[in-house]
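All protein chains but one are shown in place.
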Amino acid sequence: MFKKILIANRGEIALRVMRTCRELGIEVVAVFSDADRTAPHVLFADEAYHIGPAPSTESYLNYEKILEVARESGTEAIHPGYGFLSENTDFAREVSKAGIVFIGPSASAIKIMGDKTMARQTMLKTQVPVVPGTQEPIADISQALKVAKEIGFPVLIKAAGGGGKGMRIVNSADEFEDAVGKAERESQSAFGDGRVYVEKYLEEPHHIEFQILADAHGNTIHLNERECSIQRRYQKVIEESPSPFIDEDLRSKMGQAAVETAESCNYVGAGTVEFLVDKHRNFYFLEMNTRLQVEHPVTEMVTGIDLVAEQIRIASGQTLSIKQTDICTTGHAIECRIYAEDAAHDFAPSTGEIVMLQIPDGAGTRFDGAIRQGIEITPYYDPMLGKLICWAKDRDSALNRSERALREFYIGGIETTIQFCRSVVRHPVFRKGTYDTHFYTNFRQELHADLAASTDEILLVAGGSLYHHQNQIKHSSNSSTSAKKTRSNWVSAQLGRND
Amino acid sequence: MFKKILIANRGEIALRVMRTCRELGIEVVAVFSDADRTAPHVLFADEAYHIGPAPSTESYLNYEKILEVARESGTEAIHPGYGFLSENTDFAREVSKAGIVFIGPSASAIKIMGDKTMARQTMLKTQVPVVPGTQEPIADISQALKVAKEIGFPVLIKAAGGGGKGMRIVNSADEFEDAVGKAERESQSAFGDGRVYVEKYLEEPHHIEFQILADAHGNTIHLNERECSIQRRYQKVIEESPSPFIDEDLRSKMGQAAVETAESCNYVGAGTVEFLVDKHRNFYFLEMNTRLQVEHPVTEMVTGIDLVAEQIRIASGQTLSIKQTDICTTGHAIECRIYAEDAAHDFAPSTGEIVMLQIPDGAGTRFDGAIRQGIEITPYYDPMLGKLICWAKDRDSALNRSERALREFYIGGIETTIQFCRSVVRHPVFRKGTYDTHFYTNFRQELHADLAASTDEILLVAGGSLYHHQNQIKHSSNSSTSAKKTRSNWVSAQLGRND
Amino acid sequence: MKFEINTGQRSIEANFSIDSNELIIITGENELRFEATQVQPGVYSILMNNRSFVAGVCPSEANRVNVNGTPINLELLDAVHLHLRELGWDALKEVKAGLISAQIPGLVTKIFHAPGDEVKEGDPLFLIEAMKMENEIKSPVAGIVKKIGVAEGQTVEKGTNIIEIV
Partner (left out) sequence: MKFEINTGQRSIEANFSIDSNELIIITGENELRFEATQVQPGVYSILMNNRSFVAGVCPSEANRVNVNGTPINLELLDAVHLHLRELGWDALKEVKAGLISAQIPGLVTKIFHAPGDEVKEGDPLFLIEAMKMENEIKSPVAGIVKKIGVAEGQTVEKGTNIIEIV
């Protein structure tokens, strides 16, 4: 086993990885930018090295500098977390060249799965279904129509430029030519690239992913699914395991497909195979993430397996200690991502000092974060403050626990998505478990109305607080008493009262 | 089910109970003294009522006032937590008289088990073993010697006055008369009461307790044991479940005895039956606690059962939803009690403001507490700040997790037992699991030496920090810059640097 | 003193008076006892008729209060303001118009207009990149672009004036 690991990351995932390292008796090395001198991952670590200015291109993405620190500190292995350098093939290769273990798959597996076209081509050689459609942009409209008829309507026309723009659902053959023309023009004006693809349109799709683990000795297993259909701006907000949509039969088929996917690129380590599943329970390979996933804790909570510990064991050359038949899940876990964003203003990032912090706790309540009262949230990095994961014996109890914990969570001084997550968790469709990836689009207005809903009581509290605050501030600046002093006086007055 | 519950308590247990209430959809009413106006339980609650000055006799023990609040707020049930009014028969009776449900056993069960002599007499009518000995103080020395011979040496001579003083181990009959005389004289001078009892001396005793649940419909079950032998000043410090000392056979026998104990007083609710177990695995009834126990979370972590939810269900008249055969435990849980005490100075209470707080979190890491950065720890109440409970798949992993979490725990501004708990958790005898109630006495010096141990590196950090602090303060008072300003300058200097 | 609490969507009238350490709020036929104790600067524990709330006054936006986690934008209009409004002045409109500044620190990547352009309410004005995300800022008013305060590619602090619309 390794004696010292460098974590080439920051924020909650750096802390998450360090916790497991320390439990395994491994020393941890942190790296930090100018903006992170007193960040939680620096305070937590055994050693910490400054690697550059705040912008990540000059610090957390500067892999020459990180390799230099790894050599100087005598690090035996590097954990890249997610984001930053975690899917960078050059970094993975350079780390290995330096005689240091990269905790992740081989550079070649990262490369295959990192390229959408290469990944699709690899998958077509296996039994794993991919979304039917043209693999090359449409050159000839009659050829495209033939493909569309083979796939069966409705079909989707997608821009080569990516993203949501230029996307069009076509319900029948006679609308086809007209729709392609429109999509091409839209795509041309949006991306300067008019090429479009034809793909099967999936009705009421679910985003379902499978966690896999593979050792270097040819053993690959899966750890069941995570349901990730609650998204906005193509970004996951809430994930859960098990999925309320998947039954045992489908779970077993998709799990087998996930294992086959990993084997197709000789995958070693922890990885995630993402699928789309339509309302008829047909599933299609979407992509594979060759790293630890943000939402990995929901799998940990229901399986009892520490995924980071497994990553480290695999990287140190050990054989998987668990077989597929050992995987048994208990209860239900839901993760809410807490972002420093103003949900009421189109999720604009929110920065500033956390002036008060109360993190929920108690049975089945886990917060993977990296925040502290008094810390400054800067605009330099991802706005995710952390993830609240609630586990309970069944889905209803896990929903109740999530709602309780979100109600208990208090972050003062900046805006967060805590209340938005609460609106989702108590939405009847989410509670029923009958949602798909259109959930946010479909219920956007309801969710934001719930978020903005305020009773007379709440309005009076808000008005009274504002009045009190303004008068207290006026008072304090008039008499030039400090805030601290004012508080003490106030408290003394309280203490003196006698009902 | 109840719509509104009043929690007649403060601190971590008030929060603990409120969490479950909210998950069950029940509104919570807090009560608070002058010292607790902004305490976490007040901020957490739906309603909060002031009940008097800081001293608990005038607030948290003032049950007329609490009953008044219960009536005013339309409370349907009262949860007493532990301590304060939880084992007060008058309170239990008055609550019922007011038409409010007392979440706990009947006043008569509290009374029987609250009186040591009555409890012992009750138990003698059952099959549950009690520690053999005289039930009345020694009147006649020859009669006492006869009893001692029946019990078998070694025996223990105990003062009627209680506590540790006057206690004497007698190894053989010829030492007996002399020892009784000495014990009588010591007891007379310590308590003004020279009467002594004779009792079997238990070698290498373990303090083992069983959690029981009983509904009002005649169903009583046990939820296995908690090992509570790590104590100092007769106060538990660390508890775990399962006990490393108990085997399946003994567990089943003791569990049966615990159920029989509860049934002997027609117990309804959650309760704890405490036993002493000697090195030969003989077990003896010690006492029964007729309330929720501080260390109840270790049972929750291994059984997955929410004990407060069960208490509430039982109080609302429901039948137990689980049978004895449903109880199955997973993994191992260890609880460390975090007190505001200075371990290095004989555990003297420590008060003051919490200037910085970092509570450990992550997989299997639960903190049941009621603290916040900026809060003042007052001298009025119990010095327990909270409990850190770590769960993992086996005992070794739970020990590693506890050590990691204790290392991660930072409470600045006051002294705590965090480091003392760390010394215990990494002590080889504790790790091996071969400890008994003499652990603290036997290893006291080692533990405190470990606590005080400092390397040259640590000494240099301490010296350097003191130097830096004094010079920063000097500088800041000379130039009359505020601490905040100084920090900003310092950080700016940091941000500017470029390696 | 008489006040109107107004969120733009709805409003409520109340009379505030101070009684030692409590605020007496009279609204309609209800009399409420409101007591606030500071927990941290700008964060208060509120007991209103014994109902418990945590209220945070937003440090950067004077008229935003977070009650039990829910952010509420409100205007607290006193008798003077209410009288002015009767005369036709609209406090809520007033604060919206005029200068559009950066609500977050970041990099201005795109400005869609030049001085003299006419913009409608809701038209995109500029893009600002922060925390790896691009944020489109829309115009809160209709009018003519009078002045552009920054150039594309410029890094701005929160509060920097970007566009003035008249």
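Order of writing sets the labels: A, B and C. Residues in every chain begin at 1.
Just so we're on the same page, a contact is a pair of C-beta atoms (placed from the backbone, for glycine too) under 8 Å apart; a residue touches a chain by one contact, two chains touch by 3 or more.
This structure is a prediction, so every number in the text was calculated from the model and none was measured.
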| item | value |
| --- | --- |
| Visible chains in contact with the missing one | A, B |
| Touch with the omitted chain, as defined above, among B:64, B:140 or B:457 | B:457 |
| Of B:3, B:279 or B:469, the residue in touch with the unshown chain | B:469 |
| Candidate in contact with the missing chain, chosen from B:47, B:76, B:415 or B:436 | B:415 |
| Interface residues of chain A (partner: the chain not displayed) | 30, 37-38, 42-49, 73, 374 |
| Residue ranges of chain B at the interface with the undisplayed chain | 340, 342, 344-346, 348-353, 355-356, 373, 379-383, 406-407, 409-410, 412-413, 415, 418-419, 422, 451-452, 454, 456-470, 472, 483, 486-487, 490-491, 493-494, 497 |
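Following the convention adopted for this analysis, only the chains that are shown with their structure count from here on.
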| item | value |
| --- | --- |
| Which of B-C and A-C has more C-beta contact pairs | A-C |
| Computed distance of Cα centres, chain B from chain A, in Å | 39 |
| Residues of chain B touching at least two other chains | 37, 43-44, 374 |
| Per-residue overlap in chain C, given as positions that touch at least 2 other chains | 37, 39-40, 51, 54 |
